[in-house]
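Only a single protein chain was left out; the remaining protein chains are all shown in position.
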Amino acid sequence: MASSPAVSVPAPGVVLGRAGGALARGIAVCYLSLIVLVPLAALIWSSRSQGIQSFWDEVTKPEALAALKLTLGAALLVAAFNAVTGTAIAWVLVRDSFRGKGFFNAVIDLPFALPTIVAGLVLLELYGPNSPFGVDVAFQRTGLVLALLFVTLPFVVRAVQPVLLELDREMEEAAESLGAGRIAVFRRIVFPNLLPAILSGVALAFARAVGEFGAVVLISGNVPFKTEVSSVYIAGQIESDNPAGAAAVSVVLLLISLGVLLLIGAFRHWRTRHDR
Amino acid sequence: MGITVVEVTKQFGDFVALDDVSVAIPEGSLTALLGPSGSGKSTLLRVIAGLEEPDRGQVLLGDDDVTQQPARARGVGMVFQHYAAFKHMTVWENVAFGLKVRKRPKDEIRKRVHELLELVQLEGLAKRYPAQLSGGQRQRMALARALAVDPEVLLLDEPFGALDARVRKELRAWLRRLHDEVHVTTIIVTHDQEEAMEVAGQIVVINQGRVEQVGTPRELYDSPANESS
Partner (left out) sequence: MIARYSLRFGALGYLAFLLLVPVGLVFYRTFEHGFQPAWDAVTNPQALHALWLTLLIAAIAVPANTLFGVVLAIALVRHRFPGRGLVNAIVDLPLALSPVVVGFSLYLLYGTGGWLGGLSDHGIKILFALPGMTLATIFVSLPFVVREVVPVLREIGTDQEQAAETLGAAPFTTFRRITLPAIRWAVCYGVVLTTARVIGEFGAVSIVSGRIEGKTETLPLYVQSQFEGFNTTGAFAASVVLALIALATVLAMRMFRPREGVG
């Protein structure tokens, strides 16, 4: 920000500019509050309205707990799987060259662009009772995991690609000239430099998987205690007119989301540590 | 160990980087590959290192034909223009890398790294990260790192190109002294005539993928092969 000398008075344009800046900030903050903060505050308020005990009771209801365990477990599994496959895909897209690479690179964005309900519908048709492959994993955890894999695909890939692109190849050549084999080069040189990016991607994939609704609501069958995830549970609680139950689990998911964001911030800080 | 390059040709697409190049580098010498940008001198160095495979021709280290061998098997030490420092490792870990990869015992590594850091005058900076070093310090670290594995051959690709003039001069003199002490067959690639004259015992002038002249600095000075020398 430009600063004016203490003695002279700033030009009217500058004053207007500063006031305009403050106004803009004010409007922006109001927008954010209206859209995001106030609704979330209402949520938190509602969850506390019956007291902490009631909140705790709702969260620890067997069905709610089962849903939460399944949600977290499936999300972790999918996140871990993506760590490996996402890195591999990013590697192939950056380091390898073949016809159609641009096509495959574009295709990665598909899970982001496609509405989740369409993804869910299609996965159900492919791997459910009508499956042309004769596979039927609908109403099972496998179906759930498949749906989550679909929607979380882009995260690790897109997090790793730019880092891989910028990686100094000469580091790898230097390591090679020092006697390191391909695996050692990857393990000691490439991987440590990719790790923060991989973890950021994994964290985003995890958060996405925890909150996913549209893609899982069809194929998983939402069988309580078996394939019902927390987001579906919440929707069910709303429908059965138990807002307290819905609010309690919603707050839990909100806290998880905040936790993940904190983690991603930490990874970003860690990633740039060697540049300081 | 001396190096012999026999009729090496290397093309990148339509561009001929090296055209039937043959050169003999005596054991223990400090040879400069001198030429303008795009002359093929770096490509030649990389072919000797094993980072590029020639389309035709052979590379011999001593009496062994290493043409088919990848870089990791050749026992060459390489120093890059932009240091290629392992930025996620400390100076100590950088220098120790080659030894760790060869699974040398811890004591040996500790001793050797310490020796080398003393040799390149970086003892106090062992725990620092490359980002915290100056360009000249990074390059000295890179040299120590390359020397750690007792290479038969030391290859330097425009090692002082990224440094400012004063540091460049210092490091040139320092490299000359280092070579006198360590006696490893060394090749330095440079586009700077003055540098080649000052540092090397033998100069190979390369232009447009071909060797134009080979000789001592004195010989080149007295009878240059072309006007630009």
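Just so it is clear, A and B label the chains in written order, and each chain counts residues from 1 on its own.
One rule holds in what follows: a contact is a pair of C-beta atoms (placed from the backbone, for glycine too) under 8 Å apart; a residue touches a chain by one contact, two chains touch by 3 or more.
Bear in mind that the values here come from a model prediction, so they are computed numbers and not experimental data.
Note that the undisplayed chain, when the full complex is considered, contacts A.
Set against the missing chain, the residues A:Ala66, A:Val92 or A:Ala266 yield one that touches it, A:Val92. Within the set A:Val38, A:Ala80 or A:Val223, the residue that contacts the chain not displayed is A:Val38. The omitted chain makes contact with subunit A at the following residues, 1-2, 13-14, 16-17, 20-21, 24-25, 27-29, 31-32, 35-40, 42-43, 45-46, 85, 88-89, 91-94, 96, 98, 101-119, 121-123, 125-126, 132, 149-150, 153, 161-162, 165, 182, 204, 207-208, 210-214, 217-218, 230-232, 234-235, 238, 243, 246-247, 250, 253-254, 257-258, 260-261, 264-265.
One rule holds in what follows: only the chains that are shown with their structure count from here on.
Residue ranges of subunit A in contact with subunit B, taken from their complex: 168, 170-171, 173-181, 184, 188-189, 192-193, 274-276. The part of subunit B that touches subunit A in the complex is made up of residues 49-51, 70-72, 75-78, 80, 82, 84-88, 97-98, 101-102, 129, 131, 142, 145-146, 148-149.
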